[in-house]
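Here it is, the structure in full.
With one protein chain withheld, the remaining protein chains of the complex are depicted in position.
== chain A ==
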Amino acid sequence: MASVAAWLPFARAAAIGWVPISRQPMPRAPVAIQAKDLAVDHVSDEKLSINISGRKFETWKNTLEKFPETLLGSNEKEFFYDEETGEYFFDRDPDIFRHILTFYRTGKLHYPRHECLVAYDEELSFFGIMPDLISDCCYEDYKDKKRENQERLIEERLETIELKMKQSLQEKMWAAFENPQTSSIALVFYYVTGFFIAVSVMCNIIETIPCHYHSDGSSQSCGELYEKQFFVLDTACVIIFTIEYLLRLYAAPDRCRFVRSIMSVIDVVAILPYYVGLGLQNNKDVSGAFVTLRVFRVFRIFKFSRHSEGLRILGYTLKSCASELGFLVFSLAMAIIIFATIMYYAEKKEPGTRFTSIPASFWYTIVTLTTLGYGDMTPSTVMGKIVGGICSLSGVLVIALPVPVIVSNFSRIYHQSQRADKRRTQKKHRLARIRTVKNASGQALFNKKKAHEQRMQAFEEGLLPLDALKDEDIFEIQHHHLLQCLEKATEREFVEADVAFEGGVKSTPPLSAASSTSNVVRKRKKRSGWCCNGNEENGESNDDEPRVTFADGHQIRERTPDDKDENERLTNICISQL
């Protein structure tokens, strides 16, 4: 990144190109520039000495002035100037300062991996450099370490907060539910609910085991034998679950979100069949439906996912690589359909064949492809056997090959997309932060320009002596003069950064002549006029005619009846070349 100050003389010299086509003569160069003895003071050959805890660094003065919003680039460093030795002394870490000075030299801020993040951050904030300016090569590293650090800080803070803060009952309960390690009551609750989930699931299983064998060979399940006992157990479990659900509902900070969450849905589905069953018990007609509802009791096993971190992660990863799994299923489906079709047509003529339709062949194909081979359906024709052989051989390929590829890929893609998303959001925020700082300095530039113009005015009127101008930054003077010349050449004036033209690029101009002149006049009073101060006629014609803009080539210009052909040719050429 080139230092702007060094290139300013070049930009000023190149500005002579504006002279012949500008409508107004250029303002003269300010006296401060013409006074060569002033200019000599600010020659770009001056070196500075910086002493950081004994280690000396030297650099050109204008290297540091590249970043005026930092400590070294602004007047703030004067506080650290040591007159006796003629150098700037800072009592900071010299190793980290090396990177900071490189930032001034090359415009890139690097983060050294062996340095502690906290120390580095402190140095950056001391020297007034935003961490967002860390260049892309080191930014990932920095952010990772920062996140680890923040997690550590958050844990520390949580521990101290819980000791200190008086949380409301609701908050305490929610914390207890979410993190059983916080208090002993939470731990007890955790184990009790876990126990009851296990009991409920065991009951469901044992209910169906045959307990008693009748003399005629039929058996009776335990559920029918010990109906009352199982009912009591079930009721107890359901009561516990209901209480737990209601407590969670009370403690939840955001009830709507809690009700919509997966875990609460599972809770509801786990306990609802019992209540429905209670209601329907008298009505024997719908007892069939009631029995079906009992199937949903198996969902209670999902309540274990609150107790197991691993289960939750598994569910999350399944959800996130759904597209990869979909690909696997799709390719499998393709293979199944192909082989089932061929099998069906090979076997359909065979008498007594079990391949009665293509869907019937699906079962055979699935069993063969997954190398299960039950043997309940087998081909009898030669063709069928050949196809069956090919099917089993390719079964290995179709099943075995995509799975490790997909597994490794989804872990890679998963991490990558996470990182890419993270990087994108980080970049957006970074750029926003850098932009606010730059805007602030842009606003500062405008303010300085106004102040500078006032001082120049005062000097020319004889109110200020030449010495007062010695403090003026020669770069600023030159830059302002350049901007002034541009203003004169284009007949517009720089206004405050936040007062932008309201119309924007695509606004339609007011059509009536009266309103247009009044607009121009009004704008001239409010802020320095935006266009064509000198030439009223142009101002009106701009407002009346529909315009074509070079910035946005999509707008079409209505042709005036005169000079139609020439303008058309020029328009076409202009838009295509610009």
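Just so it is clear, contacts are C-beta pairs under 8 Å (C-beta built on N, C-alpha and C of every residue); 3 or more make two chains touch, one makes a residue touch a chain; residues count from 1.
In the analysis below, contacts and distances are computed from a predicted model.
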Omitted chain (choose from "6-phosphofructo-2-kinase domain-containing protein", "Globin domain-containing protein", "Myotubularin-related protein 6" or "EF-hand domain-containing protein") - UniProt protein name: "EF-hand domain-containing protein"
Among A:Arg28, A:Arg55 or A:Lys450, the residue in touch with the chain that has been omitted: A:Arg28
Omitted-chain contact residue, chosen from A:Leu8, A:Val199, A:Ile301 or A:Ile366: A:Leu8
Contact set of chain A toward the excluded chain (per top definition): 1-4, 6-23, 25-29, 33, 36, 39, 43-45, 60, 105, 323-324, 327, 405-406, 409, 412-413, 442, 445, 478-479, 481-483, 485-487, 489-490, 492-495, 497, 500-501, 503, 505, 507, 509, 530-532, 538, 541-542, 545, 547-552, 557, 567, 570-571, 573-574, 577-578
